[in-house]
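Removed from the display is one protein chain of the complex; every other protein chain stays in position.
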Amino acid sequence: MPIIVDHLNCIYEAGTAMEVVALSDINLVIPDGQFIGLIGHTGSGKSSLIQHLNGLIKASSGTVYFNGEDIYDEDYDLKKLRSKVGLVFQYPEHQLFEVDVFSDVCYGPKNLGLSKKDVELRAYKALKMVGMDDEYFYQSPFDLSGGQKRRVAIAGVLAMEPEVLILDEPTAGLDPKGRDEILGLIKKLQAETGMTIILVSHSMEDVANYVDRIIVMNGGSVMLDGVPKDVFAHYKELEEVGLAAPAVTYIMQQMKEQGFDVGTDATTIAEARDEILRALGR
Amino acid sequence: MIREITFGQYYQTDSALHRLNPRVKLVGTMIYIISLFLFKEAAPFALALVFLAAIIKLSHVPFKYMIRGLKAVIVLLLITAVFNMFLTRGEALVSFWGLTITKEGVIAAVFIALRLIFLIIGSSVMTLTTTPNQLTDGLEKLMGPLKVIKVPIHEISMMMSIALRFIPILLEETDKIMKAQMARGADFDSGNMIKKIKAMVPLLVPLFVSAFRRANDLAMAMEARCYQGGEGRTKMKPLKYGKSDVLAYVVLAVYLAGVIVLGKWL
Partner (left out) sequence: MNIIDVSKLVFEYIRRDDEGNVEGITTAIDHVDMEIKQGDFVAVLGHNGSGKSTLAKHLNAILYPSEGTVWVDGKDTQEEENLIPIRKSAGMVFQNPDNQIIGQIVEEDVGFGPENLGVETKQIWERVEESLKAVGMYKYRKKSPNRLSGGQKQRVSIAGVLAMHPKCIILDEPTAMLDPSGRKEVIRAVRALNEVEGITVILITHYMEEVIHADKVYVMDKGRVEMQGTPKEIFAQVDKLRSLRLSVPQVTLLAHELKKSGVALPDGILTTQELIEELKKVR
């Protein structure tokens, strides 16, 4: 189900002295099955944008089409949209509230009005997808470790069986292994289900390693949009707005400046390694 | 939606009112509120209006900003006024369904509405121009004599100032959790009362958990910075009366006298 964002504008407190333009004239096409990285520094509009995609915020002007339908139409079912476009907020473990893990994951599908059997089936499937073992199902979510809580919270959204999954910095606050595990999980989900994924991230290394396409936001507008290599080739512009390319891009740049015959478009460690090996003639 | 509640939140700017000693502002607000309930003639109300207008002008807080977020209060106000309209005995104006609106009732309703509006705007001028810290310092000083009878004044004022600091943070958090649950299909708006209350559980549980976590963190942070209660503490901004504070007291006295004179002899 593709999403089309058409001339979207969002202005908070319009007409007052405190007017803030959160989004200005956003136009995007998000086709099925893409793995997209959304980057931008704090306040660049990326949080606003993702909340528009599932109808949590209403645009000041412009519109969003989901599967060809205008989500701002009066008789459009926003609740249904939210089940199709799943949104995992930052620190999603802060929304856990049920007495045990399983009931918490049931909350979403239950809100969709499914039968008890379907609800439980979906919850079970979702918990398995994020790799939670049965032994945890009847524990209080508050007794789990940070990384486990986050998986449960992600399962809570997966149980809605969305076609598009948006994750707002799913690795924030986790240790390096925890970060790899969550990102690996998302990659696996995408490969297995063909879901569209939009990953909001601050880590250029993560984005470079996993996504097919990068959208860079700045000051409420789309600044760059393309495959990682092309976007990171603009590393100077990225720096100007408080972002950066992955560390390896700079390493390659510096090597070239000091006389190595290397290309500078590597964005991951593996690419950089291969390029250096090639330059060394091995 | 929730971040629009700005009512009474400190507005940072520089004005004569901002610089005033918080004790003067507290006492002044009290005097103003009392003055509103002393009389129900038009003349003293006119004076109260002029006084309020002057104060608002002095505060350098945009009037628009001041009355934003008053919507909820207005609903409350209308309800009170309507009750007054029907429940006051006197000369009948209109009658329907066994209910009577009286002339006295309408007058009473207008006065009640005016009083409440003045009261709310008047006290919000105080909170808009005084940082919560100054406010609690002022309260601590004013209630100082109560320490003699073992009332924990310092602790109470500390609690208030922390509560005020965390209100915006918790409001933002409420907004976030609400949206997160809505993304999981929650519906906070439709259904009957019981359904609505039940829908609040997924909002309130995480909110409480978070509030406790924050309280715990904050207690630790305060301890780490050597906080041990009011004993032996010094003040970065000790409250001292200045020339303008004395002047403000004089103005307040004149105002109060004015209200009394207008009410009694006009």
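Per-chain numbering from 1; labels A and B assigned in written order.
Please note the rule applied: contacts are C-beta pairs under 8 Å (C-beta built on N, C-alpha and C of every residue); 3 or more make two chains touch, one makes a residue touch a chain.
Because the structure is predicted, anything quoted here is derived from the model rather than measured.
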item	value
Residue in contact with the excluded chain [from B:Ser59, B:Thr102, B:Asn133 or B:Gln181]	B:Asn133
Among B:Tyr10, B:Phe118 or B:Tyr255, residue touching the chain not depicted	B:Tyr10
Given B:Ala54, B:Val151 or B:Ile169, the one touching the chain that is not displayed	B:Ile169
Touching residues on subunit B - with respect to the absent chain	10, 12, 131-133, 161-162, 164-165, 168-169, 213-214, 217-218, 220-228, 232-238
Residues in subunit A touching the chain absent from view	41-43, 145-147, 172-178, 202-203, 205, 242-244, 246-248, 250-251, 254-255, 258, 260, 269-270, 272-273, 276-277, 280, 282
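Here, only the chains that are shown with their structure count from here on.
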item	value
Mean-CA-position distance for subunit B and subunit A (Å)	41
Of subunit A, residues touching subunit B in the complex	13, 16-17, 51, 54, 56, 79, 82-83, 86-89, 92, 94-97, 107-112, 142, 156-157, 160
Residues on subunit B engaged by subunit A in the complex (per definition of touch)	4, 62, 64-65, 173, 176-177, 179-187, 201-202, 205-206, 209-210
